[in-house]
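One protein chain omitted, others in place.
And then chain A:
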Amino acid sequence: MAAAADVRDMLDLPAEGQPRPAKKQKVVEKRPEGITRELYALLGERAPPIAINENKYKGRPKFMNKLRVRKWCMTPFANQARADGLVLNHWQREHESTRRPAPEPNQMEVDETKEEGKEEAPKTKEQEYAFAKYNIKARLPRRYTDEEYNRHLKSDDWSREETDYLMNLVTEYDLRWVIIADRYDYQRHLDSEPDANAIVPAKQYRTMEQMKSRFYYIAATMLAIEHPPSEMSEAEFALHEQMLKYDPDRERDRKDLAALQLNRTADEVREEAMLLEELKRITSNEQNFITERRELYSRLEVPISVGNTAMYQSSQGLSQLLQTLLQADKSKKRRSILGPEGAIPSPVGQTPTQSTALGRAETPSTTAATKDAKKGPVAPQAQSALRTLTPAEEARYGVQHHERLSGGVQFRSDRAQKLTQAKSNVQTQKLASALAELEIPVRLFMPTERVCKDFEKLIQSVNLLLDARKVSEKVESEIRVLEAARAERERKNAPENPSKDPEHPEVKTEADEGGNSMLGSTAANGTESGGSAEGETGQAKGADAAVDAVPAKPPVKEDGNHKRSASVLSSVSDKSSKRQRR
């Protein structure tokens, strides 16, 4: 819950000046129990702070008085898990059926109850003790007979007596080897060989492995005697195999290793932890490395375009491509976040159109394209399912169709504002001064949609203009330098054609610079304005103004245009159009 202060803060209200008048608290004193209402009313408002009624023991709730107390009685019981029939007593609830719910002082019934109780008592006694079922023993192999022992189980290491002792222990401790090995204390009977008294036999110490090995051997043999291996079930056979394959030496080695592992010093433990950490780091880095490499490979493996790209080099071709792509996209009903172009992997994706999409939010070319697409055959189809609005209605209701929506809420004026912020401060200043010259405030007064759109166009035009000016200035200075150089050369050497050859690299660098430094938007602007110039849409007054405002621009060269890549196309076409106008 937000506190009042928070709400005030949010609504920009002044802080709590004076405390609100405290709410009148209704003091309702509870009438204590045990006083009649009339008497309590006589007490007036301020009752003396003394307890008028004394605390009473609450006792059981009323409804419980009607219930009968369920009786418990000390019942003897015998445990079936015991052989000696020891009878112990425990408290048990008297059996349910012996109780009568409605006790009527009826002699007959009382007698009946008594009789039933008598019947019940022996029954409960006979009942099986609930915990007797937990008395379970481990499943052990059948004990060998003398004959079986002599035939199959004789061993040099283990005497018959010791084997018996082992089997007894195993039975007694339910195969808990840790305990068996702990309690194993077999004393060989010496009375059979009285002369051995001279040499006190060293107390034979059996390891757990020896015991296990002997036991498993016996168990496996007994299993094989009962069912020959050919008749065994799968589980039995697996067990048989497992028991036969027990290798005490290997087990001992394993335990030695375990002891070694347990008795490491602190340094060793630390070192191991460090090494493990290192290993983890290496493996995780390896994973990173592999993914990076895979990424690189996947980039390298992009199919190289073999088609002719010439048709995309004009802006018309480009917008056509855009439309087809859009249509394909729409028919797939896939709305990609990246924008229509970004989703289609194509070698042409490297063309300025893509950089447009990745760059500034909205550029005229894309908006134009999307608008075209919307007004194309697809949009009405999609809309026909819904209630179609006429453009007038759309305008009236302020319905807009967005090709893509960025997350979050934005102010339209903010977006317009953002346009005036260029990459560099100088550029921003230039933009601002241009706007000042046009007497347009940087912050729009009435940022309606149309105003914003026009503002956007204006800004683009100004940008374009500024770019053009920059380029032209550059070119001019170059020309000046070159002309100076030519003049000098002409003076020195035989007459030749100096202007054409060095021109190429110059222009190219200029164009590259334009493409790189101004990023997509500029390039796209170029495309757009070029398109507008060529396609006679005449949409942008600003563009015209830009063209007009280009300071005297000397013709640079005629050839070389068609050689340039699409990225260069924009500025060049723009330039050429300007030249045409001229």
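To be clear about the criterion, a residue touches a chain if its C-beta (ideal position, glycine included) is under 8 Å from a C-beta of that chain, and two chains touch if they have at least 3 such contacts; residues count from 1.
The definition used in the following text is that contacts and distances are computed from a predicted model.
**Student:** Choose one: "Autophagy protein 5", "Putative exosome complex component RRP41", "AP-3 complex subunit delta" or "Actin-related protein 4". The correct choice is the protein name in UniProt for the chain not shown.
**Tutor:** Result for the unshown chain: "Actin-related protein 4".
**Student:** For the chain not shown, which residue from A:A3, A:L42, A:A235 or A:L262 touches it across the whole complex?
**Tutor:** Of the candidates A:A3, A:L42, A:A235 or A:L262, A:L262 is in touch with the missing chain.
**Student:** Which listed residue, A:L140, A:M208 or A:I225, touches the chain dropped from view?
**Tutor:** A:M208
**Student:** Pick from A:R37, A:H90 or A:H402: which residue touches the chain that isn't shown?
**Tutor:** Touches the omitted chain: A:H90.
**Student:** For chain A, which positions touch the chain that isn't shown here?
**Tutor:** The list for chain A reads 79, 81-82, 84-86, 88-91, 93, 129-132, 134-135, 172-173, 176-179, 181-183, 208, 255, 258-259, 261-266, 268-270.
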